[in-house]
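Left out: one protein chain. Kept in place: all the others.
Right after this comes chain A.
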Amino acid sequence: MHPLLTQACTDTLRMVGWSTAVTVVLGLPLGVLLVLTDRGGLLRNLAVNRVLGAVVNLGRSLPFVILMIALLSFTRAVVGTTIGWQAAVVPLSVGAIPFFARLVETSLREVDGGLVEAVQSMGGSTWTVVRKVLLPESLPSLVAGATTTVIALIGYSAMAGVVGGGGLGDLALRYGYQRFETGFMWVIVAVLAALVTLVQLAGDLAARTAARRGRPGPAPRLRLLRPAAPAAPTSST
């Protein structure tokens, strides 16, 4: 493979990998808090809920390019530079956390309230409810949400490349747009398409595996050509 392409792929994977990690670590608790502090939640606190909701909505409403530029000084403060894949991780995470938090919120809301009550009736604390009910019961849906988030991050990472983040987006801009090397451009498109497809397939497999617990049937496997079985309603994204 072309050394430029190899380098760009590595950068993109690093950007997406690190920002996914940061997004899950911070977005998951944020999503849980959004559910718990809401009306009827276990930690009902409407003031906190409104503030969190407003912050999440603000993050979601800004186009990523603008968010990236607006965060330049914050990025410099965190990683010491505004160039390179390390710098791109900051705006990517900030952009993806609210997105993932909303997906987490939706997943958790689908958990049957009766299960929460059952654990409360056993003397379980709020933390026990989160750990033993909300997260395990919504796992397939959470995995599907994480897959969607990773794919969105791959898209954002191309934009991050444009303003100095490197990676495939940067390569496409320089060779495809500025030099009109159409052939090179199509290679990049193909690499991105392959990357997204792989992430989606892996995510679907993971979600199906998680959803299969408790449901009799054959083991899930990667489906490339056959249509997906209807047995895994939560796996599609």
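As a working rule, a residue touches a chain if its C-beta (ideal position, glycine included) is under 8 Å from a C-beta of that chain, and two chains touch if they have at least 3 such contacts; residues count from 1.
Throughout what follows, contacts and distances are computed from a predicted model.
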**Request:** Select, from "Cytochrome c oxidase subunit 1", "D-methionine transport system ATP-binding protein", "4Fe-4S dicluster domain-containing protein" or "NADH-quinone oxidoreductase subunit H", the UniProt-recorded name of the complex's unshown chain.
**Result:** "D-methionine transport system ATP-binding protein"
**Message:** In the whole complex, not just what's shown, which of A:Leu30, A:Val133, A:Met159 or A:Leu173 touches the removed chain?
**Reply:** A:Val133
**Request:** Among A:Leu13, A:Leu26 or A:Leu42, single out the residue that touches the unshown chain.
**Result:** A:Leu42
**Interface with the undisplayed chain - residues on chain A** = 42-44, 112, 114-115, 117-126, 128, 132-133, 136-137, 139, 213-216
